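Take a look at the structure below.
A single protein chain has been removed from this complex, and every other one stays in its place.
Moving on, here comes chain A:
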Amino acid sequence: MATFKDFRNNVKPNWCPGCGDFSVQAAIQRAAANAGVVPEELAVVSGIGCSGRISGYINSYGLHGIHGRALPIAQGVKMANRELTVIASGGDGDGFAIGMGHTVHAIRRNIDVTYIVMDNQIYGLTKGQTSPRSEMGFKTKSTPAGSIESSLNVMEMALTAGASFVAQSFSSDLKELTSLIEKGIEHKGFSLINVFSPCVTFNKVNTYDWFKENLTSLSTIEDYNPSSRMQAMNTLMEHDGLVTGLIYQDKDKPSYEALVNGFKEEALATQDINLEKEQFDKLTAEFM
């Protein structure tokens, strides 16, 4: 059994002091250990941006790819080796702007990947531009007069896209976040976990205090039932998406891998790839 310490690699993150991403890193390390994963069987695939650096800060296999493409890379890794735990992660720009097409399709495809978005409603690494998660009127370097595009409600969108696991958390709540990531890892299918992870340098509106004031924990809602898609949708609409906890989980929806014709439980990567002469002859005979 590995402990969370086994997932530490002593690389010093280049995040600003106070950045919410530190807690996400810690939560992933704890959740992986809690879920019984060992470092060599974990692959963390990340996108580009401040948060995208996270794959380099966890002692596991890690791939830091290109902007917006963490999800297709992660899905490729999982298809190649079902025995791995695959975590994809990145920021809100990575997943909901440039990579939005992949996010929607990863959700509906339902390959067993846990996707953790570090959502700070701003572009940090490029030093402060608007994001699809920025509120209307939000002033940034690219929207000096305030954003005139509406913010995307990603949790509602995920439900609409057919998600089998949707959760949201706040980086200050390490305990809840760890538990949700652990559940996501254990979920057989695609899990989306959006984490409010404040940018202390460029976002002076959506601060730690702002989230503390505005977030509602689902645990405070009486009889909240995460297996009800309708309740999930209603609750999100009532709270303008600002809830934390397990919003929705469909434990019965089969993962993509489970539905692929002929797909074995054993990792594709370790199967013999040589054809037998008889197999080849049979294949060529079909062209005669």
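Everything below uses one rule, namely that a residue touches a chain if its C-beta (ideal position, glycine included) is under 8 Å from a C-beta of that chain, and two chains touch if they have at least 3 such contacts; residues count from 1.
The criterion applied here is as follows: contacts and distances are computed from a predicted model.
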Worksheet, complete the sentence: Its UniProt record identifies the chain omitted here, from "Transglutaminase-like domain-containing protein", "Phosphate transport system permease protein PstA", "2-oxoglutarate ferredoxin oxidoreductase subunit alpha" or "Cytochrome c oxidase subunit 1", as "2-oxoglutarate ferredoxin oxidoreductase subunit alpha"
Response to the item:
Contacting the left-out chain: of A:Gln29, A:Ser60 or A:Thr235, that is A:Ser60
Worksheet entry | Options A:Val11, A:Ile148 or A:Met237, residue touching the unrepresented chain | A:Val11
Worksheet item: Given the contact definition stated above, which residue among A:His102, A:Arg133 or A:Lys183 touches the chain not shown here?
Response: A:His102
Fill in: chain A residues that touch the omitted chain in the full complex
9-11, 39-41, 43, 45, 48, 53, 55-56, 59-66, 69, 71-81, 83-84, 101-102, 104-105, 109, 260-264, 267-271, 273-275, 277, 280-281, 283-284, 287-288
